[in-house]
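Contents: one structure, followed by commentary.
Only a single protein chain was left out; the remaining protein chains are all shown in position.
Labels A, B and C are assigned to the chains in the order they are written; within every chain, residues are numbered from 1.
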Amino acid sequence: MVQAEPILQISGLKTVFRIAQRDVTAVHDLDLEVAAGETVAPVGESGSGKSVTGLSIMGLLPRGIRRVAAGSIRLRRKDGSTVELQQMDGPDLRGVSGNDMGIVFQEPLTSLNPVYTVGEQIAEPIRIHLGKSRRQARSEAVHRLEDVGIPDPQRRAGQYPHEMSGGMRQRATIAMALACDPALLIADETDHGARCHHPGPDSGPAGPPAAGAWHGHAVRHP
Amino acid sequence: MGALASEFEVSPDSLSYTFRLADAKWHDGEPFTSADVKFTLELAKNAESGGLFAARSADIASVETPDESTVIVTLSQPNSAFLSVLSYVMMLPEHALAEIPVAEIGKNARWSTTPIGTGPFRFVRYVSDQYVELAAFEDYREGRPKVDRLINRYFANPAAAVAALKAGEIQFSFVEPDDARTFDGDTAFRVIEGDSFVVNYVGFNHRVGIWDDVRVRRAVMHAIDRDAIITSIFGGAAKRADCGYVADQFVPEGLDPYGYDPEKAKALLAEAGWDEINGAAPISWVTYYNSPQVANLMAAMQAMLAQVGINVVPRAVDVPTYNGIVRGETYADFPMTYAGLQNGPDPASLNVGLNGSQLPPVGNNLMRVEMPELSSAFDAAMAETDSAAAAGKWQQVCRAMNEQLPWGTMWVASRYGVASSDLVDFHWTPAPGSGPYVAHPEDWDIAP
Amino acid sequence: MAGLAILVPILLATVTYELWWPYNPNDIDLLAINKGPSPEHWMGSDGVGRDVMARLLQGGRTSLLVASVSMAISTIVGFSVGAVAGFAGRLVDGTAMRLVDLAMTLPPVIFLLVLASIAGTGVGPTILVISLLSWPVLSRMVRSRLLELRERDFVVASRGMGAGLWHLLFRHGLPNTIDILVVYATLQVAGGILLEAGLSFLGSGVTPPEASWGNMLNSARSVLVLENYPRQWMFPGAVLVITVLAINFVGDGLRDAFDPRAELN
Partner (left out) sequence: MLQYTLRRTAVGLLMLLALTVLIFIMLRLAPGDPIDAYINPSVPMSASDLDVLRARLGLDQPLPVQYFARLGAALRGDFGYSIQRGGDPVLPLVLSRIGPTILLMVSGLVIAIVLGIATGIISAVRRNQPTDISLSIMAFVGISSPAFLTALLGLYIFAVTLRWAPAGGMLTPGAPFSFADLLAHLVLPASLLSIGHAALIMRYMRSSLLEVLSQDYVRTARAKGVREFWVIVKHALRNALLPVITLIGSTIGIAIGGAIFIESIFDWPGMGLLMINAVSRRDYPVIMCATLLTGACVILVNLLTDMAYAAVDPRIKVA
């Protein structure tokens, strides 16, 4: 299912942090391509800029202290059109993130909101991007939990993050990232969850997402 | 009471008083009769009622009512203060209260929710800590009042009363002397000045031992520049008191004015051996006055006394604390006070605070003054029933006070009220609330 | 930092004023009462002709003394009660916390009245009243922090090794709550100054003629002063607000300093 145009194309990316009145370059002149169905796993020491690259793509670096100084990040959306993420502003970018690309963060506990049930949190992007009703989104969310191999998903969807085990939460965050069948999945050091399950080819019209697994140690992917 | 008797006679032996009652009606329409007077006076004598006049009306031997409008009161011994005491007693309606047990009258709900009187305004309602509403009494003996309603508002904070006055929400109020000055030159208001009939004094506790020498007490008087304080802090609104009285008829010629003379004060202290008696040890100076003006007064006096080597430390407490302290036996808690005692219009008011026979628990002689000469002067004046001769006797009391200095008498301050210029025919005296002052509220009116 | 820049000169001025300001705060001059500012009396004189500037400086000394000493007392009491409750067993914890609740349920007016009338009024009793009113809040904060900590491995470990309560308090309790303590302490100084002012208003703070910012401000109770002689309360009011503001800024800065994330700024 590899297609001619890559899902993600990064060229000459440079991300700069401004800390205590000094500029610190976190990512310097990065080129990267991820084709459809392909898994790319950057490997590097801790602090080498893997996470920052992921956050740069998603446009999630903390405001005020970062800027992407140079380069382009191009993403091919689920509908086949290609967008330049660097030039997108807030509202446009929001239509892409969570929809055409998803991210799974390192810490599954802290990346889930403690005051909402897991089901509600997975259903949220479905409602935003796919325009589903609350009820529909809810049942979709249960399916996603099932997809990542959570037993008894109906019940689990009604639980709060603190009621789940670490592995469960990890899977739940993956389910959340995959909620809208994104074209690109960025997994930020999600080593133990990512290896287990992956949505099958039937999970969406665009096929399985390309994945960038930013790992420090090893790449494990089926 | 005074207002309800149209005339009265005193028998030659001063033991029997005959009152003719005015033609008046209670607010519920019943006539005011001699039975009400008898009922009231007997209630006042009865300590069980919780009244405050039990001891002072103890001299009443009998109350007779020959007819509906005549009352004859017989005393067991002559008492020149009797009429004055009587003027404080509020008449009560027998028909409304007779069936309530004596011990219950003080806390009977009916009386506190629907009291009736004979005045120009009848009670409508009381909202606790807010106001009393009164309405014109149609059958008032001197004609229906001009205003329909009278509202008496209560303020917890004097500044709020002044604010309400300035904002036009109320038409008149007592004000602190200092606050009265903020109305100067304001044509929308009229400042009414009145005699407070309260003499302020520096109280020497005669049981602590440091004031025993009269030279020490004189030194205190010479150290305090009363004239300067009256001019500056009072803005002139006080009279210097060289004894307990300031009314001309009670003040004899030739009193020692104790002029401001710190050198003389120091000399007197040295003579008396002040360094041995107390020296620079701090002396707690207790007062129950909490107004900013008194804080200033005491600060000024403290500084003046410090100049001659008397180290006083002012301490302002609330009224119950003050009473608790000075009525107790721990004299070290109040070696010195700053207080006031009513000295008029009846001069006998001071007796209870200064006569050696009035030591607690009998009387109000809280500074424990025991000066035989002064006590006998008081006794003589109290027993004198001839009003012309009495003034001379009271002058003797004044002279004794001036010489012996049982207290350091300071001044009699004026009291102030401020009334809106909209008020018409407004007669009102900013005097102590319990005093027998005729205000004629039935004449008051508000200009359209 | 701006807070310190304001605070240090104020502190210095109140501590050293006798050296450079010619007037004594309690010297009266009945010939010159309620005067406006002049070259001799920069802030004018009050109702008995005392120099407002001298009183302001002396008052600052009193107010700051009252605030800092009461802060020290309430910090020590608050920490001890909170820490003991946090580390000791359930029973002690429950008792201590009910004590704290009780102290917080007491109506402050009665508390004030009784303490003031037993202890008298003046600097000492005011310190006592403020300390007694303030400690429960700190106890609660310290306790909840330590409760989290109690279950952590290192506490369990040192307990297992037989560490006494004293050891727990100072080796584990103090370092782990130092941020709370420091922030509380600064804010309590500010709170103490305000409380002293409030007490004076209710007539039970530092008693006149002894100067304090609270009882100087209290002169605004008199409409004459409020309206006609505004500088008699405006100067102390302004200095009080500025000082409290500066202390609050310092407290805020300290809070940020103890928060590692703040470095990103």
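Worth a mention:
Operating definition for what follows: contacts are C-beta pairs under 8 Å (C-beta built on N, C-alpha and C of every residue); 3 or more make two chains touch, one makes a residue touch a chain.
Fair warning: this is a prediction, and the values are worked out from it, not measured in the lab.
Partner chains of the missing chain, restricted to those shown and counted over the full complex, are A, B, C. When the whole complex is considered, the residue among B:A22, B:A35 or B:A159 that touches the unshown chain is B:A159. Contact with the omitted chain, checked across B:D212, B:D318 or B:D445, is made by B:D318.
Shown as candidates are B:Q293, B:S349 or B:S414; the residue that touches the absent chain is B:S349. Considering C:L106, C:L128, C:L165 or C:L254, the position touching the chain not shown turns out to be C:L106 (whole complex).
From the options B:P314, B:G340 or B:G356, the residue with contact to the unseen chain in the full assembly is B:G340. Although one chain is hidden here, its contacts on chain A can still be listed: residues 58, 60, 62, 64, 90-91, 93-99, 102-103, 105, 107, 110-115, 124-125, 128-129, 160, 162, 173, 176-177, 179. Seen from chain B, the chain kept out of the figure touches residues 47-48, 50, 52-56, 103, 106-109, 112, 127-131, 133, 149, 151, 153-157, 159-160, 163-164, 166-169, 198, 288, 317-328, 339-342, 349-353, 358, 360-364, 432, 434. The omitted chain makes contact with chain C at the following residues, 98, 101-102, 104-111, 113-114, 117-118, 190, 194, 197-198, 201-202, 214, 217, 220-221, 226-227, 233, 237, 240-241, 244-245, 248-249, 255, 261, 265.
Everything below uses one rule, namely that only the chains that are shown with their structure count from here on.
Chain closest to the overall centre, judged by the mean of its C-alpha atoms against the mean of all protein C-alpha atoms: C.
The chain with its Cα centre farthest from the Cα centre of chain A is B.
Separating the CA-averaged centres of chain A and chain C is a span of 51 Å.
Chain B and chain C have CA centres that are 42 Å apart.
Taking each chain's centre as the mean of its C-alpha atoms, chain A lies 87 Å from chain B. Not a single residue in chain C touches at least two other chains.
Among the residues of chain B, none is found touching two or more other chains. Within the complex, the chain B residues that touch chain C are 157-159, 162-163, 176, 178-179, 181-182, 225, 228-229, 231-233, 290-293, 295-296, 298-300, 302-304, 314-318, 321. Across the complex, chain B is touched by residues 26-28, 30-31, 33, 46-50, 113, 117, 120-121, 203, 207-209, 215, 218-219, 221-228 of chain C.
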